[in-house]
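Note sheet for the following structure.
Only a single protein chain was left out; the remaining protein chains are all shown in position.
Note that the chains take the letters A and B in the order they are written out, and that residue 1 is the start of every chain.
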Amino acid sequence: MSVVADSRRRGDSRVADVLVLILVLGLVWQAFYEMAGDVAMTPPLATIGYAVRLMLAPDFWPNVRATLDAFGLAALISACVGVPAGVLLGVHRLAGDAADPVLVALYSVPKIVFYPVILLSLGLGLAPVVAFGVLNGVLPIMIFTMHAVAHVKPIYLKMGRSFDLTAWQLMQTIAFPAALPEILTGLRIGLSLTFIGTLLSEMFAAHAGVGHLLITAMQLNQVPRIMSLTLLIVVFAALLNTVVVWVEHRAYGHATDS
Amino acid sequence: MSGTDQQAAHVVLRGVTRVYDGDGGTQRVHALGPIDLDLLRGQLFSVIGPSGCGKSTLLDLIAGLSRATAGEITFEGRPIRGQVPDGIGLVFQEDASLPWLTVWDNVAFGLRRRGAAPGEIRRRVDDALKLMGLTDFGRAYPAQLSGGMRQRVCIARTLVLEPRLILLDEPFGALDQQTRLLMGDEVLRLWRETGATIFLITHAIDEATVLSDRVGVMSARPGRFLEIVETGWPRERDSRIAEHADFGRITGHIWSLLRDESLKAMGHGPAVQ
Partner (left out) sequence: MKPAVALRTAVLAGAVLLLEVLCRAGVISRFTMVPPSAMLVGLVALLRSGSLNGDLLATFTAVAIAVVSAVLVGVLAGAVVHTVPRVRRILDPLFGTYYAIPIWAFYPLFIVLFGLNEIPKVVIAFLYSVVAVVVNTLLGLDRVPRVLLKMARSYRMGPFETGVRVVLPSAAPFIITGVKLAIAYSLIGVISTEFILSSRGVGYRLSFAYLGFDNTTLYALIVLLLICVTTINQIVYAWEQVLLQRWGRR
């Protein structure tokens, strides 16, 4: 049996798996609705209807645009700061060892704690939203990158040196490709956390954005709106995750287990 | 072990074959056999063969960890069928010491399950530790020991249950050559002191020759015995038997049998996959 046929079969079963998951989640959702009633939530099919109405409303897309702008900027900054910083800390062992516990400690602190500091220094608007997104995303990126670079198997480097490679060539042809899978994982997690950080901060630091729509709906207790917004957010996050995983797979599928 | 029992067959294999069915996309693999073998009680028998020939499969079958597709295996007259019988002890190539238990607790592991009395457990574990030279390390954790010592812990754990048949699957594969030679002497010493039957898999020809009363030389996959070589060594032996005049002849003979099979296993000659 060919490898291609095998992977096509696996692809089909994966689609089936996702459908089963969606179906099961839908049923659980419906069950909760039966228990809690209209006062707390809307059922799956009705929510899809509301979501469509939401997407057709004129005020929706400008807010999406605002969120995506903030998210994109925050993600870009997180990556551009996180990866080089991580590489540096990974390469310079002393700095890395000194920084490691601090980074890990910061990673576990609820970022919301720094929230007031950001608001006080940057006010309201785009800046605090981006700042909060970066705060959430840059740490995992740094930590994973630093870890990946520091833990490149010494035997690879030994082999590289036996070919008389310069430090730059070593980095480029051996160290970086070897560390890349873990760096990508860090980027994926960072991206996810940046997204959630952006949403969270929009809830009170912005006058625009999907997060702002959400908190307004929560304050006015507009249940259909809360549900449909959440649904759209979840769908977006799922799509984002799928794309990133697909990219990871295309780049490293041959090297990792499926 | 009475004299009349000495040459009684301890384990008997007749027409034993192992075929792995292809499931889904994988091919059907004829891994082993047919094998006919009599393991004599109290003897030390090793199996040597090229990679992939099915040596470990054979050990799994004798242990009862796996079922034969065809043929029959009996241990002490009773058939083995998918369950590890009482009286068999196993030692594996990979480190099977439990990292969360001390050496003492590791050795006591099998005994504790049996619900033996605490005094009995203590006595037998202490004896096993003494036998393996581990008395000073009772409170250490495996992570603090070298590879060779961890294997000794695993052997002690097996011995404490006083098995009549001990199966060793390339037990020294992960160790360096010099440690291997010393561990081989240990095995011989234990063999003499316990009187157990020993079945050992190895890929080192010199090891097989030194340790065994008989060496089963296996062909490439599907593994079958090409020949069973008798060494005729005295029971009181150790690694210095390598100086014996016959040592070179026997190892040379085994290699001449193995060489072609090993080439086949490496992919030169009839395809294996």
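Things to note:
We take it that contacts are C-beta pairs under 8 Å (C-beta built on N, C-alpha and C of every residue); 3 or more make two chains touch, one makes a residue touch a chain.
Note that the structure is predicted; figures quoted are calculated from it, not measured.
Note that of A:Leu119, A:Leu157, A:Leu170 or A:Ala251, the residue touching the chain absent from this view is A:Leu119. Annotation: of A:Met35, A:Ala57 or A:Ile155, A:Met35 touches the absent chain (contact as defined above). Mapped onto chain A, the footprint of the missing chain covers residues 13-14, 17-18, 20-21, 24-25, 32, 35-37, 39-41, 94-95, 97-99, 101-102, 104-105, 107-117, 119-121, 189, 192-193, 195-196, 199-200, 203-204, 214-215, 218, 221, 223, 226, 229-230, 233-234, 237-238, 240-242, 245.
In the full complex, the hidden chain is touched by chain B at residues 63, 65, 83-84, 88-90, 92-96, 98-100, 109-110, 113, 141-144.
The rule is simple: only the chains that are shown with their structure count from here on.
Centroid to centroid, with C-alpha atoms defining each point, chain A and chain B lie 51 Å apart.
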